[in-house]
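Missing here is one protein chain; the remaining ones are kept as they sit in the complex.
Chain nomenclature is as follows: A, B and C, assigned in order of appearance, with residue numbering initiated at 1 for each chain independently.
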Amino acid sequence: MSEKNLVTAVRDALHDELAADDRVVLLGEDVGNRGGVFRVSAGWMEEFGEDRIIDTPLAESGIVGVAIGMAMHGMLPVAEIQFADFIFPAFDQIVSEAARIRYRSNGDFSCPLVIRTPCGGGIHGALYHSQSIEAFFAHVPGLKVVMPSTPFDAAGLLRSALRDPDPVLFLEHKKAYRAVTGDVPDGPYEVPIGLADVKREGDALTCVSYGYTLHICLEAAGRLAQEDGIEVEVVDVRTLAPLDMVTILDSVRRTSKAMVVYEDNRTYGAGAEIAATIAEEAMDDLDAAIVRLGGPDIPAMPFAAPLEHFFMDPEPDHIYRRMRELALA
Amino acid sequence: MSEKNLVTAVRDALHDELAADDRVVLLGEDVGNRGGVFRVSAGWMEEFGEDRIIDTPLAESGIVGVAIGMAMHGMLPVAEIQFADFIFPAFDQIVSEAARIRYRSNGDFSCPLVIRTPCGGGIHGALYHSQSIEAFFAHVPGLKVVMPSTPFDAAGLLRSALRDPDPVLFLEHKKAYRAVTGDVPDGPYEVPIGLADVKREGDALTCVSYGYTLHICLEAAGRLAQEDGIEVEVVDVRTLAPLDMVTILDSVRRTSKAMVVYEDNRTYGAGAEIAATIAEEAMDDLDAAIVRLGGPDIPAMPFAAPLEHFFMDPEPDHIYRRMRELALA
Amino acid sequence: MSTRVAQPLHETLGLTSDDLLAMYRIVLTARLLDEASLRQNRMGRAPFVVPAEGHEACQVGTAWAMRKGVDVWLPYYRDTAVVLTAGMTPYELFLGIFAKADDPSSGGRQMPSHWGCKRLGIITSSSPIATQLPHASGIAYAMKYRGEEAVVAAWFGDGATSEGDWHEALNFAGIHKLPVIFVCENNHYAISVPQAKQMAVQDVATRAEGYGFPGVVVDGNDVLACYAAMKTARERALAGEGPTLIECKTYRFLGHTSDDDDKTYRTRDEVAEARGHDPVEVFSTYLADHGVLDTHGADELRTQVKEEIDVAIATAWDAPDPTPESAMRHVFAEEPA
Partner (left out) sequence: MSTRVAQPLHETLGLTSDDLLAMYRIVLTARLLDEASLRQNRMGRAPFVVPAEGHEACQVGTAWAMRKGVDVWLPYYRDTAVVLTAGMTPYELFLGIFAKADDPSSGGRQMPSHWGCKRLGIITSSSPIATQLPHASGIAYAMKYRGEEAVVAAWFGDGATSEGDWHEALNFAGIHKLPVIFVCENNHYAISVPQAKQMAVQDVATRAEGYGFPGVVVDGNDVLACYAAMKTARERALAGEGPTLIECKTYRFLGHTSDDDDKTYRTRDEVAEARGHDPVEVFSTYLADHGVLDTHGADELRTQVKEEIDVAIATAWDAPDPTPESAMRHVFAEEPA
């Protein structure tokens, strides 16, 4: 066991995979000499060679498209998109190509590709270095979408992603990169894709979240326990697609109250699917209306500190307050 | 009043706008001599000139990007994407550019752009000429997303879209193009963007839908009235973004039962937002769990007739049967 | 090897009479297959078909230089004759046209002509134009990385050159000097959009220089010229010298697909003038001139191929449809049973 932050857990796991299997390559902008803008691959170009740590041209569609070709010809590419906000030029290659290759070929071809990208806000990234992108991709049949909230899950899920025979979009929250630390086993282990995880047990209500927001929920739950003696169960979605509604519904049925919290713009966000499914499947078990908290429906966080803060926390402690309200309802 | 089908209503409205205002131009692949693959602009190149009916290179990002430039310089471009399935290369221009121009410039610039595209399946279009795309775009702050289900709404909403100071994605269901006909006033009129519409009144339950699927719902409601004496209220969403939950909630509160039906892949589809909001806002008014019906989570319809049919109607009359079930629940 | 005077071109290129006959058989098969599939379309048995008529020589010429079982193919929807050269049979093609369960490309899930077959090295393809080009570069990268003695070829139309993906793919291939050949079948139209509205240049090949590799223009009606260009490009790729962009000037004799009416955008005179250089005729004349195939032999071949196609159609038509529930399969890898 070692204590690490999330970005270090990602780095170490990826490093081990590169060392263990030369079908694995990393390609993206500035992954070479610069070691990536978050230093994930610092020193790897020397260690693994220029043909495995590939500085690409500034062209996201090309990065993903080339990686798809590699994946169809015996390699295990990890495509890095420098910021999630810049994945949109590659939307067509991801949605129309990577996600469709198995289906359209009736199972003849497969595309074992991992796309890693740092997402989310709260780091003064302004409109184009702060966005949440999971809702766009979780809707795509044929694509898996993973978003770990802890270093343990990050390393374990990344290994699973690399062993997955289908394309996986691996989302790393930038604020969690250094802000979130935790124990990580030294040996290799996997966290299966497609399973949610109860990160805190409780009986008063079920709070479903993921990514960095999960930690704000855990904090609020901790405060509620301390100050009000209320125990909130916090479920980490971990995998947006395929979505593990079994774990979520099981918790909701036990606590009889549900809230869903996410950083992304609220309307048509990923939390809508979770809330809708709870409503369809567990309405009779609910003691109160579902509460859904998402970001305001404005382009992701403006730059000026007061504006960015407004996006993350439109009213002081809004997650804590809504959690308390629901628990007491 | 004249009776027309949906594609004719679109054509006539667009024609009048072109004739009335020379800031309006149409650009896209094959819109010129070919008159578009659905013949919307047949004859217009001669009528309005090559500089207003612009055959573009085969490049969707360029089409939208160029149209954005035009929109920022005094023109009112209508960009046609030949099939909705081919809009993905333009995802970045639509989401990062068109939808952000007003917000990022703090209101200094605007982007009065209409993007028209034929979407949806049931016309043997196979995986790449059948997709529903509304869920991807309705989630984007700064973008309006409209999807008329009748010729009347199509013409009225298209006029509103052209007068809107912000970008509007205008979705035209290919199966509705010729299958759906209705009365359309001869003079100009507008249908406001952002209002849902009760297409059939009833008290037994509220069925929320849009696009071609709305007509299957209306058919089912008609059959229920005839065969079972059950009156279902059918609400046409019409505008996916901004979403008119007031009209929808008002209906649900009256009928106390809700179902949401859409053609797109079910999971993380647009219906999730509608169902989730009903659950949050009207749970106490509901007499039964919300029913949500979406397409199977497979890439949009395969080509072979049995497979396409399976997508549209996985079990015989599945919409009618679920509607009846809910009404009797 | 020095070239003797009057040595026929095909011999210069290392092609035997048998090679020529095999090539011609494919050219003819493609042509007759087009006619047959359009008949099926008119009969209401094939909702959608894509004719290749006019492109046969440039398709077979370029494809013939590929090494089967080794090289990798990324054809586009018009490439009937490319996939025939790669090893697909008329029967397999009609399984696709009739959307049958055993269609090797997609089991009837995709429109006809959306080729793919792992066994033959034909990469699965989609409808969005030009998306296969970055894949071609990626596969070529993998070949180089793995030290394979092989090349990749990707075919596409003039319209495809306008997509961003085209640019990004060629740029990547040029930077890494990848063993990939880009073949443009320039028929001067993208559906109805004429070349002058697609690009401001006469030759797509002009663009290659900007990616740091050669671009060549060949007469797409001349099967041997196409073969020669491809052979050189393949040798260059294998030698580690990088990509080549080959532009074949060709013409599409029929509508874009069975859904198109080309009278809206082309004069009949223009089409007639292009038919004056019919690549099938050009090839058969060459064969006759060089004593490879006389009129009698040609007629016999035509009868044979026609028969093969008729049998293919009859057998494919009777093949089973996919079952409705099978639509749910292969979204993700299936758990081993």
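Assume contacts are C-beta pairs under 8 Å (C-beta built on N, C-alpha and C of every residue); 3 or more make two chains touch, one makes a residue touch a chain.
Predicted, not measured: the structure shown is a model, and the values here were computed from it.
K.L.:
Considering the full assembly, with which of the depicted chains is the omitted chain in contact?
P.N.:
Output: missing chain touches A, B, C.
K.L.:
Of the residues B:Ser110, B:Thr181 or B:Ser256, which one touches the chain left out of the display?
P.N.:
B:Ser110
K.L.:
Which residue from C:Leu21, C:Met199 or C:Ala288 sits in contact with the chain not drawn here?
P.N.:
Checking each option in C:Leu21, C:Met199 or C:Ala288, the one touching the absent chain turns out to be C:Met199.
K.L.:
If the missing chain were put back, which residues of chain C would it touch?
P.N.:
Missing-chain contacts on chain C: residues 162-168, 171, 174-175, 177, 196-201, 206-207, 209-213.
K.L.:
Residues of chain B in contact with the chain that isn't shown?
P.N.:
25, 51, 56-57, 59, 61-62, 64-75, 77, 89, 92-93, 96-97, 100-110, 141-142, 144, 165-166
K.L.:
Residues of chain A in contact with the chain that isn't shown?
P.N.:
Those residues of chain A that touch the unshown chain are 29-30, 32-35, 37, 42, 55-59, 61-62, 85-86, 88-89, 124-129, 296-299, 302-307, 309-311.
Throughout what follows, only the chains that are shown with their structure count from here on.
K.L.:
If I average the CA coordinates per chain, which chain comes out farthest from chain B?
P.N.:
C
K.L.:
Going by CA means, which chain is nearest the middle of everything shown?
P.N.:
Centroid comparison flags B as closest.
K.L.:
How big is the gap, in whole Å, between where the Cα atoms of chain B centre and where those of chain C centre?
P.N.:
Chain B and chain C have C-alpha centres separated by 37 Å.
K.L.:
Cα centroid separation between chain A and chain C, in whole Å?
P.N.:
So the centre of chain A lies 42 Å away from the centre of chain C.
K.L.:
Would you please write down the residue numbers of chain C that are in contact with two or more other chains?
P.N.:
Only 106-107, 109-110, 114, 126, 128, 164-165, 331 qualify.
K.L.:
Of all residues in chain A, which are in touch with two or more distinct other chains?
P.N.:
61, 89, 92, 96, 100, 103-104, 141-142
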